[in-house]
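Just one protein chain is left out here, and the rest sit where they should.
As written, the chains take the letters A and B, and residue 1 is the first residue of each chain.
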Amino acid sequence: MSSTATLAAAPSVIQARTWRGLPALAAALVGVLALSTLVPEQGYTLNIVMQAATYSVAVAGLVVVLGYCGQISLAQAAFFGLGGYGVALGTVDYGLPFFAALAAGVALATVFGVALGLASLRLGGHYLAMVTISFQQILTLVLNNWIGLTHGPDGVKGIARPSVPGLHLDRGDHYLALCLVALVCVTWYIWRLKTTRLGRAMQAVRDNEIAASTCGIDIFTTKVLAFGISALLGGLGGGLFAGAFAYISPDQFGFGESIVLLTMALLGGVQSPFGALLGTGLLVILPEWLRFLRQVYLAVYGAAVILIMVFLPDGLWGLTHRLRRPASVITGAVTPLPLLGQRGIETADIAMRIEGLAKHFGGLKALDGVDMAVRRGTVHALIGPNGSGKTTFINVVTGLYRPTAGRIAIAGQDVTGTAAHERTRRGLARTFQNIRVFRGMTVLENVMVGAERPGNDIAEQPALVVERALAALDFVGLRQDANRMVGTLSYGTQRYVEIARALAGNPQVLLLDEPAAGLNLTEKQELGALLRRLKGHGLTILIVDHDMNLVEQVADHITVLNFGRRIADGGPRDVLSHPDVIAAYLGEPRQDAAA
Amino acid sequence: MAIRHLTRRAFALSTAAVATMPRFARAEDTIKIGVVVPSTGPAAEAGKFGINGMRQALEMVNEKGVLGRKLELVTEDDQTTNPGAVLAFSRLSGRADITAFIGPIRSTQVHAISPDVLKAAKPMMFGGTDPTLTQEGNKWLFRCRPNDSYSAKVIAEFGTGDLKKQKWAVVFSTDAFGSNGSKALEAALKDKGITPVLMQGYTNQASDYTAVVLAVRQSGADIVGSYFTFESDLGIFARQLRQLGVTVPWVGSPSIVNTTALNLAGRALFGTYGVADYAVDATPASKAFAERYQALYKAIPDNQSSWTFDAVNLLARGINDAGSTEPEAIRAALAAIRGYAGAEGEYNFDDKGDGLRGYNVVKNENGKIVFDRRIEFKA
Partner (left out) sequence: MSLIPQLLFTGLGIGAIYALVALGFVLLIRAASVVNFAQGEFSMLGAYAMVILSGALGIPYLIALPIAVVLMAGFGVLFAGATYWPLRHRGQMPVIISTIGASIFLANTVLALYGPSPEVLPGLFDTPGFEVGGVFMDSQYLAIMVTATVMVALQFLIFEKTLLGKKLQATSQDKEMASLLGIPVALMILITFAYSAALGGLAGILVAPVLFVSVGMGAIISLKAFAANIIGGFGNIPGAILGGLSLGVVETFGAAYISVPYKDALAFGLLLLFLLVRPQGLFGEKIAEKA
């Protein structure tokens, strides 16, 4: 546990890592420039490397949208085509310089990408897949049939390469150098993106949308950004491709090509831009190696997709994870959680006020006019038998459901109509009965997502976010597991990760939804101790639980629900001996209360 | 590495010089022809027929030899895609020992590799029929099939002259082949003072043609001209056309008389006319080609193999006439070829690289394809 001795001069144990890898970037740039001089000025080798490089840029886009954000996009070839046609029509028909045409193509692709992302406001999963397919099909039809604009199925030829004085970019090997520089920069950016706030937000959305929204992440904006970045990279790759081959036609950007790009990403590993590079390189070169398969080549391709999904869910790059050394332990002292600096003082301030809250599902009144006032610095318990509306209550309060009637105010501000992430920004944090952690991320990253809650004091400072997350892990005693994948921890331990995630956000009010569910006796005792420590530091907590033992240990105030109505409200002694509560809750006198 | 790189580049730059050197001029040293052909993908079967035609020609040519040497084919698979064609051609053009090329039959593929042919600066024989391919100043391209402006002229000539019809409905695929063909047909009709009563495009694999057929019916056309790319589309359209009671004469692009279409559409195509760049009975040369082909491969040849047969023969003749394997000399010799009787017809290359200007009209008589007549145009 953290000691007060470290309070004075807490050195930042982890530097801001955003710019990590800049030397690697520089080295890679020098490397590809050197490499490009080895490639002949024209011919097969040049073409194949050029194809692999430009495709890789587009596949890196899939890493963002599919790998990081978990949204299926079956239209990457369409964005590739928009970029390609931007360059082709820009340079051939409108006499634009190459880079202006490229910018136009990339912008066009990005606009359509954002538009598809906007569709995700209402749709997810297979619907979104269908939207992307429809977009892909319509674009193919337009490219073929709007002959006046696109030259139709003949395609566009004589596409110019950039002319920059002194660089001779029209020469094959020099143009390749340009493509490789773009690829290295894109790869570096995507690699770093994963460790940024936006990157973590995307992964959180991928792993668990509901938990992400209660961590203050605006899911919709995050998805739109993922689609936008992905389409931008698709357009960039396509634009470079058009310049590379000087000729493009609509059949290069069809649905089939989208599948090829998707397969490249999956084969290499959709979680990493290096996987994308690997997959693209393999699938561009593989047709050459597999020439003996001839007719059945594409069939093998299809079978490979299934086999990859079954046996290599993380792609080839994912295999390298198994070779890596076990998760290291992060040492070094950090500034403790701010809440540890305070002593619990019960006040008359209302941290959260709920008035007349109702939620009807059709004819079912899951909540029917519930009032509740949670005072600052207290532990308030909400109890009730199964089906009494507790979970509905917490879901309405955190903004996952829209209430039928009633008002919710946090620290005096009305939040009734706001989205979940907006309430989190105002200081609401919660845990879930069925644990919702971000399984694709490490323990530390999970907690960092919590620390990055909008409205948190340190949310904008990457170095302090790491510190705050480590401090939260110190508080729940999980520092040694910080770099482990959260999925490798036991169920009980994952619950602590959830609590640490909530605490790192320095919330005004902490909602614990049945925190004791699924825990064994020892774990329950530990949880009780943790809650008492939190209470001791004056954190405002609303706890929903069955476990009378736990509730009696920590609660200052108890509200009881039954059939969606409040049947009792007050101090623990009064409420637990209230005859209505005993009748409703147990149907008979409580034995342990009687004992 | 740097040294190797330099030599390789110097090597590439001096390709032309190397080719002209009479180095290793031994009798067994072959003259290599680079061939871009689909051996995988949807056109793989057609690619096989193309190779058949080339082999047959090779057999003939190598009996006498070319400049005392033998011809050899170096094939590369284009995977039936445009990028595949670009890659295949770049593999071939990277080899200094290749003298000339035989390119694809698909126009979009020729479009895709045309700039690279210009860079490689060696002659390429090809089979794509988009008229614009030879009109863009690439002097290395030689077309071994009549282009679509002639198929359109022949359709127009036959329909207005022989069949005496004036109200045309033109049905075409909106892909590269169909839209170019339909434009050429529209232009050819315009030359005769006719504006079609209907120009109706459809997309490939449209699965239902009721709307198209009804449009033809409503237009009051007394003749249908068509450019269909896929036989299955042609088959569905033909059946629905007959079902909905349209019985006017129909003159179609080559696909209307190919074996697959006859098989799929059956009775619906009886009585239709088609234009074909290759017909067995068209000329003595085409007949001779068909007889030898049948003996070799036990099958009746079609245009997939006739043009490649001609391409190899023309190259052999061009190299012999040039007296060297120097690309410019071969190009000049090819361009000077007059009156060569190939399987596809009589070759007279013009300054653009178009060798043929005639099509055959054939008729579907109860499922049998019968040669009607050959229509030739002057350059």
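Keep this in mind: contacts are C-beta pairs under 8 Å (C-beta built on N, C-alpha and C of every residue); 3 or more make two chains touch, one makes a residue touch a chain.
These figures come from a predicted structure and were not determined experimentally.
S.K.: With touch as defined up top, name the shown chains that contact the chain not shown.
M.R.: In the entire complex, chains touched by the missing one are A, B.
S.K.: Which residue, B:T203, B:S219, B:N320 or B:N348, contacts the hidden chain when the whole complex is considered?
M.R.: Residue touching the chain left out of view: B:T203.
S.K.: Considering the complete complex, identify which of B:P115, B:G235, B:G252 or B:P301 is in touch with the unshown chain.
M.R.: B:G235
S.K.: Looking at the full complex, which residue from A:G31, A:G95, A:G158 or A:P313 touches the chain that isn't shown here?
M.R.: Hidden-chain contact among the options goes to A:P313.
S.K.: Write the list of subunit A residues that the hidden chain touches.
M.R.: Residues in contact with the chain left out: 70, 72, 119, 122-123, 125-127, 129-131, 133-135, 137-138, 141-142, 144-145, 210, 259, 262-263, 266, 295-299, 301-306, 308-310, 313, 361, 391, 395, 400-401.
S.K.: Could I get the residues of subunit B that touch the absent chain, sorted low to high?
M.R.: Contact residues on subunit B toward the absent chain are 42-45, 174, 200-203, 205-208, 210-212, 214-215, 217-218, 231-232, 235-236, 239, 243-245, 260, 263-264, 266.
We take it that only the chains that are shown with their structure count from here on.
S.K.: Express in whole angstrom the distance between the two chain centres, defined as the mean CA positions of subunit A and subunit B.
M.R.: Each chain's C-alpha centroid was found; their separation is 54 Å.
S.K.: In the complex formed with subunit A, which residues of subunit B make contact?
M.R.: Residue list for subunit B touching subunit A: 1, 5, 8-9, 12, 39-40, 44, 77, 79, 81-83, 86-87, 90-91, 93-94, 107-108, 111-112, 114-116, 119, 130, 132, 174-176, 179-180, 201, 203.
S.K.: Would you pull the subunit A residues touching subunit B in the complex into a rising list?
M.R.: Against subunit B, subunit A makes touches at 37-38, 40-48, 51, 141, 144-145, 147, 152-155, 157-158, 245-247, 249, 251-252, 287, 291, 294-295, 297-298.
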